[in-house]
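For this view, one protein chain was removed and the others were kept in their places.
== chain A ==
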Amino acid sequence: MATHIPGLLEEKLRAGITSSKVLVVGAGGIGCELLKDLVLAGFEDIEVIDLDTIDVSNLNRQFLFQKKHVGKSKAEVAKESALRFNPRASITAHHDSIIKSTYGMSFYQKFDLVMNALDNRSARNHVNRMCLAADIPLVESGTAGYLGQVTVIKKGVTECYECQPKPSQKTYPGCTIRNTPSEPIHCIVWAKHLFNQLFGEADPDEDVSPDAADPEQVGQAGQAALGDDKDHNTHTDGNVTRVSTRAWAKSHQYQAKKLFTKLFTEDIHYLLTMDKLWEKRRKPTPLLWDSLPSDGDDNDNNDGLIEDQRPWSVERCRQVFETAVNNLYNRVKGRVVWDNNDGLIEDQRPWSVERCRQVFETAVNNLYNRVKSEEKEKEDTEDDVSLTWDKDDPDSMDFVTSCANIRAHIFNIPQKTRFDVKSMAGAIIPAIATTNAIIAGVIVLEAMKLLTEDARGYWWAAPSTPPRPKCTVCAPRPELTVKLDTRHTTIRTLDQKILRGSINMAAPDVEIMDGKGTIVISSEEGETECNMGKTLQELGIVDGTRLNCDDFLQSYTLVVNIVHCEKLDEGTEFTILGNSEEIKKAQEEEAEVAAEVEQNRKQKISNDGTKTADGGETSDEMVVAEVEDDDLVCLEDVEDEVEEQEVEEEEEEESRKRRSDDIVGGETQPLKKLKSGGGSSSSSGSGSGDSSDVIEEVMLD
C-alpha cells in the first residue's frame, strides 16, 4: 500500500515507480530507512543485498531489526520487516557481498536504478564502476554522525563517485608497526595483528615480532640475539618468525605471564639490540611482569587496591557520599547507572600499566578457553579454531586495549582509554537515526526525479556537476601515477595493497605496456603466483614503465605509470598520485587561510568588542570541506560502519542556495542558506554555526 495522492505525483511518475526495478546495496542504517521509504513511495520490485548480520549496536537506528534478530542476516530480516507494510511489493534479499563476481554486469543491467546505502569506500568504488559499466543511474549516499550526503551519478552526465579523489586511506608499513611505533594507532594495529596471530587466522603480513630486515637497520647486527633464542627460527628472509606464534603460545598453554614476557620483555630487548633504530629515537623500555612501574599519573583511582587502602580526606568522603547517594537513588529508580564518581564510565577511564596487565591476563585466559572449548566441539578436524576479532566482543576489546597500552607505555606513546581504542580499532563512526532518516528521504526523492527526468523541468532545477575529464575511473582512458621504490616493492604489494587495497580493483590483470604485453599479474588463480615474491625491478618494471591494469568484473581498465622513488616519506610504501595530490595541497592551503581568517576575526572581536558582521559573504569559490576521513580503514574492517564523512558543499553560484543533498544532517543548520550580504537572519543559531561562519569567511579570500 503506498501513497496515492491524485495530482501530487503525476500518473506518469506513479507508473514509473510501480514498474521500475531497483537495487538497494546495504541494509544497515540508511538501508533500513530506505527500504521503508521505497515501499511507502510505491516501489514494488526491490532487491536488497548485504553481507552483514545484525549486531546489538545496530538497534539504536536500524529499526527494521529487533533484539531477537541479533546474529541474523540484515538483508533477510529487513526484507521480512518491510514486507509487513507493503505485502504487494516483491523484495528479494541477498545475504552476500556485492563485490562477488556473481554480481556482474548482467546483474546490474536488470535494474532501472541502483541506490547505495553502504558504509565503506571499497564497495562504493566497486558499485560506482559497475554502474558506469552497465550505464545504470546510481544514487550514492553516506552518513557520519550529524553529517550526510546524497549524490546522483549518471554516466557521462554527472561526476562519478571517484571523480573527486578522497583522501587516501592510511596504511602503516610493517617496520613501523613491528619495530618503531610512534603513535597510539601503531600500537593498536599491532595489538590487532597480535590477536589474529594468537587466536585468529594468522596473516603473514601481520607479523608482530621484531623485523630484523628493517631498512634502517640493514647490514647491522642484532642477528646475534637470534641464535640464543630457542623459541625463534631464523627465516631466510631475515624475519624473526616464531615457530608460528600460535603454536608457540599453545605449547605454553597461553600462559599470560609467558606471553607477556615474550612480547613485552624479550622482544623489546631484542629490538634494543638493533641500535641503529634508536640513534634518533627514544629507546623503548622493556616491562617486567612482576615489577611494573607505578603510574606517573597522580589520580590513580584506577587501582582498586591502592584506593581502598588509602585513607580518604573529608573532601573525598563528601565526593564519595555524593556519588553513592546518586547511584543508589538511580538504582532505586531502576535506572542504569552511567555515571561514576568522576563522570566517566569505566570504559573512558585510563588504565594504569598494572591494570593493563590484569586485563591482559584475564582476556588471554578467556580467549584461550574459548579456543579450547571450540576445539573440543569439532575434534575431528585438524584445523585450528580461529576467533574473529570483533570490536563488540568484550574479551577481544580488552585484549587489544591492554596490549596496545602496554606497548604504548614501552615506547613512550600516549595511552588511550578502552573507549578510544574501540573507536580507533573498530574504525567506529558515530551513527544516529535522525541523519539516516533525512538522507534516506532525499535518496527516494532523487530516485523519483531520475524516473521522471523528462517530466517537469522544475524537478531538475538542481544542477549537476559534469564528469571530471581527468577522473581515474570514468574518463575515457583513465591513468594514474604511483610513486614507489621499484627495488623493494614486490608484485604482491602491487597486487594486494596498490591495485586491490588502494585502487579497489576486484580481480586485476596486469601487463607491461612494452609492446610485448608481458603479463605480470593474472586474475586467473595460480597463473602468476611465481611472480608474487619478486620485486618490480626484477620483472623489468622501472621508472617510467606503464602498466595496463584491467579488471574484467568491473569492466575497468586503468593505465598505471610507475615512478621510481628511493626516498618516500617515512612510513609509506607507495604514494598514489592523481589529482588527489593537488587537491590535498589545496585543502591544506585552505586550512591555513581558514586559521588566518579565524584569527583576524578573533582579533577584530577583541579589538572592538563587537562581533564582526563582515557583511557580504559572497564568493563564487567552491569550498570543499572534507571532514577527517576514515583513515583507519586500513584495519580492514570492511563490514564496519565506516560511513564516509563528506561535506561537499557545492554552492550553486547564482542563487547561492545550498543543495540539501549535501546535508549536514540532524544539525539542520547546514540546510540553511548561506548568508547573503550581511544578513544575520538566515544563519543564526545551530550547532556548527561557528564553523560555517569560518567556511563562509574563507570564501572571501
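Basically, a residue touches a chain if its C-beta (ideal position, glycine included) is under 8 Å from a C-beta of that chain, and two chains touch if they have at least 3 such contacts; residues count from 1.
As a convention for this text, contacts and distances are computed from a predicted model.
Engineer: Pick, from "Ribosome biogenesis protein C1orf109 homolog", "28S ribosomal protein S28, mitochondrial", "NEDD8-activating enzyme E1 regulatory subunit" or "Growth hormone regulated TBC protein 1", the protein name that UniProt gives for the chain of this complex that is not shown.
Structural biologist: For the chain not displayed, UniProt's protein name is "NEDD8-activating enzyme E1 regulatory subunit".
Engineer: Looking beyond the chains shown, say which of A:Ile46, A:Ala75, A:Cys160 or A:Ile428 touches the absent one.
Structural biologist: A:Ile428
Engineer: Among A:Ile413, A:Leu450, A:Cys471 or A:Leu553, choose the residue that contacts the chain missing from this document, as touch is defined above.
Structural biologist: Going through A:Ile413, A:Leu450, A:Cys471 or A:Leu553 one by one, A:Ile413 is the residue touching the chain not shown.
Engineer: Out of A:Thr18, A:Gln358 or A:Thr465, point to the residue that touches the absent chain in the complete complex.
Structural biologist: Answer from the full complex: A:Gln358 touches the omitted chain.
Engineer: In the full complex, which of A:Leu288, A:Ala324 or A:Val542 touches the chain missing from this view?
Structural biologist: A:Ala324
Engineer: Where the complex has a chain not shown, which of A:His252, A:Arg282 or A:His488 is the residue touching it?
Structural biologist: A:Arg282
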